[in-house]
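Of the protein chains in this complex, all but one are displayed in their positions.
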Amino acid sequence: MHSGLPAPLLDITRVSAGYGSFTVLRDVSISIRPGTVFGIIGPNGHGKTTLMNAISGFVRLSKGSIRLGGQRIDGLPPHRIAASGVAHIPQGDLVFPDLSVFENLSMGAYLERSAARQRERLDYVYSIFPKLGQRSNQCASSLSGGERRMLAIGRGLMGDSRLLLVDEPSLGLAPIIIEQIYEVLRVLKKKRPDDSGGGGKSCPPHRPGR
Amino acid sequence: MVGSILQILVSTLTLGGIYAISAIGLALLWGVMGMLNMAQGALMAVGAYASVYAVAQLGIPWMLGLPAAVIIGGICGWLLFFASVRWMLGSAGYETNIIIVTVGFAIAVKSLLIIAFSGYPKRQPFTLEGGFQLAGTMVPYQTVLIVSVTLTLMLALTAILYKTRMGLAIRATAQGRRAAALMGVPAERVFLQVMMICGALAAISGVLVSSIANVSPALGDDAMLKVFIICVVAGLGNIPGTILVSFLLALVEVTIQYAVASKWGFPVMLCAAILILIWRPAGIFGNERIARN
Partner (left out) sequence: MMTTTRQHVLLYFSLLIALALVPAVDSSRYLLGQLTLFLIWVGVVTQWNLVFGVAGIFSLAQMMVFAIGGYVAAMLATHLGWSMWAGVPVAGLAAVLASTVIGFATLRQRGAYVALLTLALACAMQALIIVDTDCFSLDDGVCLTLTGGASGLSRFGDFGFREWFGYSYATIGNFYLALLLTALGSAFAFTVINSPLGHAFRALRDNPVCAAARGIDRVKYQVMVFSISAFFTGLFGGFYAGHYKAIGPTVLDISTLLFLLSAMIVGGVGRFWGPLLGCAVLMFFDELVKDLVEWRMVGIGLFTAVFVVVCPHGIVGLCERLAPRTPLR
């Protein structure tokens, strides 16, 4: 087994990226160890979302590399990066509006072939967000903003991920719901049930609001 | 009176079923990849000829003409994807360019069919002779065959879309390409599946249309236009609505043909569709949110 410091789960090395000729990220290096929470804080328009999109493959790098558990993931298409163990809960939630809550959560476990494991994760998500359990057959577009955020986070937890990216988890929510969401993220760090395969711990670098 | 009502109902079921099969394919393509497939008519013709060729040249039983059409239709969908959509999705002007590209391929395919099989109409072997009496009305066995094929297909499609993992991925991709990719769905594979399903549906629809008319390279042209209108009247991309409107517009067309004159069926159906669209700009079952820009 490893001795001393564990190897980094996510290793971002001297990354530059942007849109067209416009560079947003310049020479960014970050290293995140398994089992930790990493926060990225900054004002609007400073590249936080761009960084996350670069990790999950929506923004191409012009320089540098990104490794997950030692494997290079930059340059892979987004669905391959998701398959390698990155769960990205995007800004604006992007839930599937005309799918039911249950179907949305099933999509989160799209890559999980075992029905038993899917069932287990679904029970887990319903246990931390009981509201989703009550509304499992409801259309996602009929949920309130807070419920939709819970659904997005729940969907992110359905997969077999090693790294959880949460983009603006508190954006646009009432303070009382923000409290609930952060409580859940806090609990998550401790008791994610199924990290048996990957060896790492779930690691949610989230961004508190200002 | 009862006799003619029954006659109208039987014709509506036949025609509506055929429209529905083709319309579902178009609705899926629009919903998932924003694509107006103008090659639908050509794909229908290809399906009809595939059945003719397989039965006449390979000597397989007539029943197997339909599976032969499905296979060829699926292959055509595959080819169309890699010859066009694959390179165009997401580019500027995609929605208009894809129309021209599919039209171009449709023209080429129809001309190839004329070269290969000559333009003379042929008989579709996928047919049942005879019929039975029902309340004084003659119901051809062919009608029963068409209705059972279309019903089976609709049930199978519903099962695929709403009960399988592939169907879930297709619906999710239609609603959010980016979010689906975040879930690990390979968008390209979903698009390919949808194109192949649509090609197969068009081919089946072509076999059925030609079984009540003739096999000719232009057999899909009129049907394609009607099917497009059905799709917009229902609201583009809405599958249950598309099925309902298929039967509704078939009913209008058949009733006018019986009650007034057969030549008025098509123009009246078009005018009805236009009025519905002026009244409800996004279709009967569409909503403004889904109407794409």
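In this document, chain identifiers A and B correspond to the written order of the chains, with residue numbering beginning at 1 in each.
Everything below uses one rule, namely that a contact is a pair of C-beta atoms (placed from the backbone, for glycine too) under 8 Å apart; a residue touches a chain by one contact, two chains touch by 3 or more.
Only a predicted model underlies this, so the values are computations on that prediction, with no experimental measurement involved.
Participant: Over the full complex, note down every shown chain the hidden chain is touching.
Facilitator: If we consider the entire complex, the absent chain touches B.
Participant: Among the options B:Val103, B:Met138, B:Val252 or B:Ile284, which residue touches the chain absent from this view?
Facilitator: Spelled out, the listed residue whose C-beta touches the missing chain is B:Val103.
Participant: Looking beyond the chains shown, say which of B:Ile212, B:Leu270 or B:Ile284 touches the absent one.
Facilitator: Hidden-chain contact among the options goes to B:Leu270.
Participant: When the complex is taken as a whole, what residues of subunit B touch the one chain not shown?
Facilitator: Counting only subunit B, the missing chain is touched by 30, 36, 38, 83-84, 87-88, 91-97, 99-112, 114-115, 221, 225, 228-229, 231-232, 236, 263-264, 266-267, 270-271, 273-274, 277-278, 281-283, 291-293.
Please note the rule applied: only the chains that are shown with their structure count from here on.
Participant: Round to the nearest whole Å and give the separation of the Cα centres of subunit A and subunit B.
Facilitator: The answer is 40 Å.
Participant: List the residues on subunit B that touch subunit A in their complex, please.
Facilitator: 165, 168-169, 171-172, 175-176, 178-187
Participant: Would you mind writing out the residues of subunit A in touch with subunit B in their complex?
Facilitator: Interface residues on the subunit A side: 56, 58, 77-80, 82-83, 87-88, 90, 94-99, 103, 106-108, 110-111, 155, 159.
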